[in-house]
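Only one protein chain is missing; all other protein chains are in place.
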């Protein structure tokens, strides 16, 4: 019995827009690494799992021969033009639902509406808590606002956002680590924390929120709103202190939020995905994916996917690509996930006699059904 | 050359009794998860590795077709009745020796003697340190005992227990984390720690021991008795702070105990089983298993077993099921372990030309010989 997941319906619950400009080699290499530095002299970012996966899988849809040299790949890519490449690869990804996080936009990227059209997918928005707070604080600063009024302005903006968005995202991991204070603040504490932060801001400068008390207030806002909260966990760029991004550090927050119906969506999690699986097992509110790690481990992603199917109940595992900028990252994210999940489930069929239909059922749960249930999008 | 371990002799050095009552679906699901919460709405605890393993492996011995639906499985199970199911699955587990930990009994479960009979196995007792201390403290409280006499009462009870038991168990990981103070207390310090704890107890209430000084005193009692000490490590229920259950946190305790012949039996260890393997390699007193993780990773348990055969000398690895409540957990614990170990050793035969006899010798060490040596049950 051979499992085929080529047509598995996918809900990419955490991704970003693609760039709408032609990229030279340096610009392209910048987008296939989490490092903020260029590749070391004498090396190229293409000599990596993600680079090989792009050369292997993205050539055919673009009409290039497999494993072409990077320069040849980029030459054809430029000839086609970024709009066409975006459309070809996004369409070929066959992703049905997108949860697009709109808080990270250093380049000109497609909006959720444009992404929806380019990918022929239903697009939902995810709002980044820290970005909203920074934007509102900047505006409040510009108009000379009262520090003690800032929290209510942020709340108003978040309330508005949540009328259209299906959840929020926090980058607490990047800004303060996951060992920030976890207990629920009172409203007065939230107002004061935000006011204190506001007083440190420089006029004319867009602020960078890295205050643990303010981030705590934002996360508790979301918990009390009983929405889905995406947490960056584990692997990311060189800005992260990875040892402070272990999801186990959230244990007390998850416990403290048990009375609310908020859901914790742990993103990426590598190399702490087994720890994430434990949390998803014992805490009803926890879901997780291995997102970013699929693209960046490439030929090894099957093993990472396999490790994500250990402790966690099958109803708590999600799919995401965390693609940003390049449609290639959508395409290989979906391709590696479908292929890898099929290989893992096939090994369960072969070694443990899972019925094919049960393997397909589990694949559909992970592919999209869990996301629809967890984000409450049924019906 | 094909390795077959279907008849491998097993010493399940850490397990519990089975429940002797008929279970409905909710009651059964409760016993196939480490979570204290029921499955999330729209999901079932059967949709997990352990649930699939039960449907796959336990059906045949009970005369049901493989991978029957949970309701059908439970219907037949209830028809047979719990006594019969217990006997069928325990017998079919073909476990020769049981090390039964008697400190965890929230339900009516079989005693070591009853387990011995139902499983046709030799049963040994393991005494839970914290449970003894709590029980003696409760009795001492009832009779209005002197706080400074409690330690000697606990020691007397432990001394008595160790006349019949082959070792002790500590749940320091659950109660205080493994980073409790590690140096050896004096007798006076032990007396004082226990007295201070005693003074905090409420009359009429069975106490819950979570005092690091008292737990230290209990563990050092066991070290000086030069017995085998089982430590819960790593994965467990939602009561655990998993990041405080890394076995490496015990390093200084292990060093401090080097002059005694106590043995440290690290249980489960997932996801820190590689760390446990390191400790088993460099410290003569350390043994470990991947116990609970075998059942709860199911189709993935082969990989977990494989990872437990890295640094650790083959003479330091043990088998346990950590089965509690359900005879299914004994049966799949034994089945997954025999099958998984056979697959791992077969890969060593195929790729590294291990002689079949050497693979069988290693399997016997891990299956039961190491436990017999480490618990000093020879001859």
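Note that the chains take the letters A and B in the order they are written out, and that residue 1 is the start of every chain.
Here, a contact is a pair of C-beta atoms (placed from the backbone, for glycine too) under 8 Å apart; a residue touches a chain by one contact, two chains touch by 3 or more.
Given the structure is predicted, the values throughout are model-derived calculations rather than measurements.
Trainee: Among A:93, A:170, A:251 or A:297, which one touches the chain that has been omitted from the display?
Mentor: A:297
Trainee: Using the touch definition up top, pick the residue from B:1, B:156, B:206 or B:282 that touches the left-out chain.
Mentor: The single option touching the absent chain is B:282.
Trainee: Of the residues A:27, A:145, A:271 or A:355, I need the one that contacts the missing chain.
Mentor: The single option touching the absent chain is A:271.
Trainee: Extract the touching residues of subunit A with respect to the undisplayed chain.
Mentor: Touch set of subunit A with respect to the missing chain: 33-40, 42-45, 47-49, 52-53, 56, 66-67, 235, 237-238, 241-243, 270-271, 293, 296-300, 302-304, 343.
Trainee: With the missing chain put back, which residues of subunit B would touch it? List them for me.
Mentor: Residues in contact with the chain left out: 246, 248-249, 251-252, 255, 274-275, 278, 281-284, 306-307, 309-316, 347-348, 351-355, 358, 362, 365, 373.
Going forward, only the chains that are shown with their structure count from here on.
Trainee: Once the Cα atoms of subunit A and subunit B are superposed, what angle does the rotation have, between 0 and 180 degrees and to the nearest 5?
Mentor: It is a rotation of 120 degrees, to the nearest 5.
Trainee: In angstrom, rounded to a whole number, how far apart do the mean CA points of subunit A and subunit B lie?
Mentor: Roughly 37 Å separates the two chain centres.
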